[in-house]
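Every protein chain but one is kept in place in this view of the complex.
When the chains are written out, they are named A, B, C, D and E in that same order, and each has its own residue count from 1.
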């Protein structure tokens, strides 16, 4: 019957999302520095607010930061550990080649499903892709934008609590489109910016030896670093393929070439 | 038969709208200051005019003000207390992902239904969303705009009285689109602007103790305040999650960060 | 059979139009001053020309003037009193949400029907709405514009007389779109511009007492007035709701606020 | 059978066109001056060239001139007196509300039909309307433009002679769209420009008496005149409705108001 | 069976094209001067390269020059005399009113058919029309452009030789659209530029007598000439209609009026 179907619909949805959530943090969450801690704290406070029955039924958070800074992984982490029984992911990866209206329907369905649960959490990944933002023109799907503008402010039905976690690497675009003003809170996800951050990540991966790490530490100390966690992990992958004798050198020179490590004056 | 179906059509419509109206003022209407009183008075006068059989059959009002200032709640309040037997809500929340022409049909149907009643009231929420206004471009649905331009001036059939209450946070856009000139009256819904306004709201909510309120009053007195009622209620929710010892301090510093409270010189 | 159906098609069409014509001048035509007389005279001359079998078979008139100046009512008045047996109204109110091509078909059908009668009159109301003119962009329906550009110059079949009366409050737009050059004659419908015009209208309505009228006359004499008849009638409606003691004062101050009455130096 | 159907298709087509041709010169061709003679001569020469089997199979002529100058009537006159057995008219009046591709199909069909005859003539009226030229934007139907660009240069099959006569009041537009360069010859249709031209027309119509004509002649002699024959005939219609005593005066002052007659210094 | 059908498909295709090729040079190729010889030589070399099994399988040539310079006729001439067994013509004349995608399909089919033959030649006439280039905007069919950009560089299957001959009178447009860079070679088709060129053409046609030719030669010697062969032939047609006594004079003055013959100082 209908109720049974409904439950069925929700369960696999949740299951699928759980798997997706795990994929998004395939390489775990490395606590590479204070910014990570602060962000998780702030995230936690908003989760508590979203859970409180005394609050308004809707809390919406935007995680924004440069490409590769780890936004999607952090959104997945927060959602998974929020304690919300219903978690759903809304990602452009599932809507490739969709028409505007198919996209809107999919997004809307996610929210409508969420409204059926007492407590639910929706991760909306990569807002700029979801609205088909093309920088030349610029172009964007106004239909999808309008849907998000409405859904991110729409009060869930009486007695329902909804937490929405969005990610984006185009803060300015969201401001221009006035989408940013719909959020309860906007949290910034930064890149690694210090030698210590870098070292913390390299320690967690098993590519460099103790001595190599010391060497890297000496060579990068007091130099400005600017690299997203995702990019850094890819460069560590590359270092893994490099012959041991050139590894440290090549790794550092690649960081410099990409502009991720301040040149020595 | 047809007449029976027609009545059926109208009744649940009204029922649904009644529920919607209540949702829109989930947190009630707090009389936080004079502007609220004036607005309700002006609203009342227009309701009387709309009801008078000697007047032209159409009165249309626009409630315009900054985001979060409480426009939708006030429109719902006026409509609910207008004494009009038929009240219908026309909101973008019900038309997510609709094509332009589906939107127009829905709006048109609402008005056509209203024309069937001797006295009816329509709340048209969030005009800028209804016309799919996208600030980059800019873009908007011309079809929907044209429909509104015509409907907001169209005389109901002889002997019918119609009150239309619209809301919008984009006054300038409505002026550019020449939609604003179709209204019988335009009422401004302001933000809270004084310490006293703030205190009135905090008193109504049960988060801060008497002493805390006194403290807040001392600290904000004579400082400019600029915050919408909806945003303020969300910040009160946040304060509720904060540990008691930091609550007042954090609440005030958050107001300052968001630009809602004048910094101390 | 076909002929019978045809007649049937024409008759209700006319009937419906007759009703529409009446609705458009729900509050009658008040002769508030010379401009009204001149306009009716000029209109009459053109009607005579349209009727004359010696003339070319087509006369097209544009009534243009500011919003609320009474264009639609005057067009209806002229059409109703033209003595033409077939009168049809073409108004955007009947085409809300229509696609461009549905609009064109409707307009075309109206003209095709008219060509079947020996003498017919078509009122085309609100040209800027009919072509979906949106000032931001600007946008307009080129398909509809092209249809009008052709139809307003198309000679009816031999032996048929056609009078077309159009209205518009966007003279400049019609010039830019080169629609204005298709008319046989363009008549300007002005706003009320003198105290005497105002008084003439107030006398016709039963809201103000003799003394109040005298008072208003004294207070407005020699001050510039600029208000459309439709707007003025709405303000009279508002005055009707106002308590007697404040009525005159409030009425005049509202006129000033709206910029309809010159401030006293 | 097919051949029979083909002939049937051609015959009524021709019949209909013949009627259309007559309608386009409902008021005849008044020889108001030298420009009319020159134009008819030039037209005749091109007709001879089109008929000559030694020439290339295609001659295309553009009649261009200000609105109301009599282009359509002259095109119809030339076509009717060309001696071509197959004459077809292609006019926007028959394609109101057509989609771009329906328009193209109609135009193409006209040419395809013509290719079937040994000698044929096509009148393509009002090119700017046919391509849906809207001056704001500007906009135009590129599909239709492309069809015309190709068809106006396409050689008919071996042994077929085709004469195409087009009209347009937007020479500059045709230049911008590079349509004008496709024609074998471009002939200018001017407005009336002298008092004598005016008098010749008034003599042909029976509205003014001998004395009135003399009066008009005296009053307009040596003043610049600028009016299209179509507009002039409409003003004569208006004069017919005017009371005799004011007729001459009003007629001349109307000409001045419209800018058709140079003001007296 | 399939193979039989295939051959059938190819044969009539070739047949039809052969006829088309002939139509395109209805008036033959007059060797009016050196530029004609050079162009045919260069064309021949490219044909040899296209035929050589040692070369890459694709040679693409663009014939570009002013309108009426004879591009289409020369392309047809080269194709017909190339000795390629399979010749197909791709011309906008066969695609009037086609949608973008119908156009693409037709073009693609032509190439796909060609790939089936060991040696084939495709004439693609009038590239700017094929891509629906409209100079106001400007507009063009991006879908068709993309198809051409790909097809003009696509290597035929192993063992197939393909020669593509395109024409265009809009070199700058092809450069802007980057279509020009896809060609193996670009050959310029010039207008006639000297008195001798003119005389060579007039001698070939039988309109002017020996004495008239001498007269023309004297009058044009040392004056700059600029006229396309196609336009010149049309003017000769016109001269044929002119009475003998005015012929030479009128012919030369028409050339001057059109800017095809330098005025005498």
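The rule we apply is simple: contacts are C-beta pairs under 8 Å (C-beta built on N, C-alpha and C of every residue); 3 or more make two chains touch, one makes a residue touch a chain.
Nothing here was measured: the structure is a model prediction, and the numbers come from that model.
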item	value
Among shown chains, those touching the left-out chain	A, E
Residue touching the undisplayed chain, where the options are E:151, E:165 or E:225	E:151
Touch list for subunit E against the chain that is not drawn	45, 48-49, 52, 54-56, 101, 104-105, 107-108, 138, 140, 142-143, 145-147, 149-151, 154-155, 157-158, 176-178, 181, 184
Subunit A residues that touch the omitted chain in the full complex	23, 26-27, 67, 92-93, 96-97, 99, 126, 129, 132, 134-137, 139, 233-234, 237-238, 240-242
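Operating definition for what follows: only the chains that are shown with their structure count from here on.
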item	value
Other chains in touch with both subunit A and subunit B	none
Degree value of the rotation bringing subunit D onto subunit E, based on Cα positions, nearest 5	60
Where subunit D touches two or more other chains, by residue	none
